[in-house]
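The complex appears here without one of its protein chains, the remainder shown in place.
Going in written order, the chains are labelled A and B, and every chain counts its residues from 1.
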Amino acid sequence: MRKILAILFVSALAALLIYTVALLPPMGDSDNPTNQHIAPRYLERGPEEAGTGNIVAGVLLNYRGYDTMAEVAVLSAALAGVFAVLGRGKKRIGTTFIDGSGVEFSVVSRIAVILLVSFIMLLSIQVILQGTNMPGGGFQGGAAIGAGVMISTLALGFGRTQHRVPYSLRAILESTGILAFFVVGTIGVVSGANFLTYTLPGVSAQAQAIVRAAMLIIVEIGIGVMVGAVATSVFFALLRDKEADDVERAA
Amino acid sequence: MLQPLNIVLLILLFVTALTACFHRNLLVAVIMLSAFSLVMGAMWVMLRAPDLALAEVVAVGVITTTFFIASVFRTQRREE
Partner (left out) sequence: MLNALLDNLNYVVAMILFCIGFYTVIMRSNLLKKIIGLTIMQVAVFFFLVSIGYLADGEAPTVIPGAPPAPMVNPLPQAMILTAIVISVSTTALFLSLALKFYEHHGTVDLDKAKEDRQ
């Protein structure tokens, strides 16, 4: 009975939504209202005002830079929530059910993953650094770094991988994202303009383009490293057995 | 858009989404979620959004899927 009611309700909702959506102007039309007001300005003046070849990265870091800073803050808040629920794991080597399961890690997968992870890390560094001129950026490269660490955990064992990325290193890397934003933004305030304008005090106008490109890359690297560290930390927290120094919750 | 590639991708989106939502084995559902994100990545490329294709495949298809697999291994495999 509940199921029939739910199906009816969801069908009514779907019919209402589809009817509303069919009334929108046709997709891809060049005189849609969405393509009229601010989008042509971003597309024409984006590369010179924001300083990037990739206009989406320019919108993210320059026109809507405050939104990206808040997104990094949301990522930190989610990490704090996961640590509050599952524990931080400050012990040097944790244990997990992968290591103790009695299944041996095969030689083939170990060697393949070692090779693969080297190329994955190289590719993610390239994606982060070229994020201002080619599709990519800080978040994509950082998530690829996290993915590389995850695949090496699944094939090489939890103890070996956690030895390479211990809690002390992750704690430093997780703060670089928001720190990069604050440092670059405060330099903008010190040089007389608004927060997060990419300028340096006392630099000639020709060198401002180079300064802006350097600051954009600093911010991208900060975001990328932070996202990689957050993904790794959450993965370790979800996988790890409960440790003795985790916060005890009343049952 | 009514191009054939677009229609094939939309049908694949439906198939993977329905399997991910209604299959009883949780591991199968999670793998189909990863396939859903891969088909969605192809859809982003068709919508001329390469940044979003990269972000979707690596964020939903790798990272969220690995979180899910870690959770499924730690809890229970089947739905009932």
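The rule is short, and it goes like this: a contact is a pair of C-beta atoms (placed from the backbone, for glycine too) under 8 Å apart; a residue touches a chain by one contact, two chains touch by 3 or more.
Please read these numbers as outputs of a predicted model, since none were measured by experiment.
K.L.:
In the complete assembly, which of A:Met1, A:Met27 or A:Ala205 touches the absent chain?
P.N.:
A:Met27
K.L.:
Counting contacts across the full complex, list the positions on chain B that touch the omitted chain.
P.N.:
Answer for chain B: residues 1-2, 6-7, 10, 13-14, 17-18, 20-22, 26, 29-30, 33, 36-37, 40, 43-44, 47-52, 55-56, 59-60, 63-64, 67-68, 71-72, 74-76, 79-80 touch the chain left out.
K.L.:
For chain A, which residues reach the chain that was dropped from this view?
P.N.:
These residues touch the chain not displayed: 2-3, 6-7, 10-11, 13-14, 17-18, 21-24, 26-30, 32, 34-35, 38-39, 42-43, 46-47, 53-56, 59-60, 64, 67-68, 71, 74-75, 77-79, 81-82, 85-86, 133-135, 137, 139, 143, 227, 231, 234, 237-238, 242, 249, 251.
What we mean here is this: only the chains that are shown with their structure count from here on.
K.L.:
If you average the CA atoms of chain A and of chain B, how far apart do the two points sit, in angstrom?
P.N.:
The separation of the two C-alpha centroids amounts to 19 Å.
K.L.:
Which part of chain A faces chain B closely enough to touch in the complex?
P.N.:
It is residues 27-28, 54, 56-57, 97, 127, 135-137, 139-140, 143-144, 146-147, 150, 154, 231, 234-235, 238-239 of chain A that touch chain B.
K.L.:
Give every residue of chain B touching chain A within the complex, in rising order.
P.N.:
On the chain B side, the touching residues are 1, 49-51, 53-55, 58-59, 62-63, 66-67, 70-71, 73-74.
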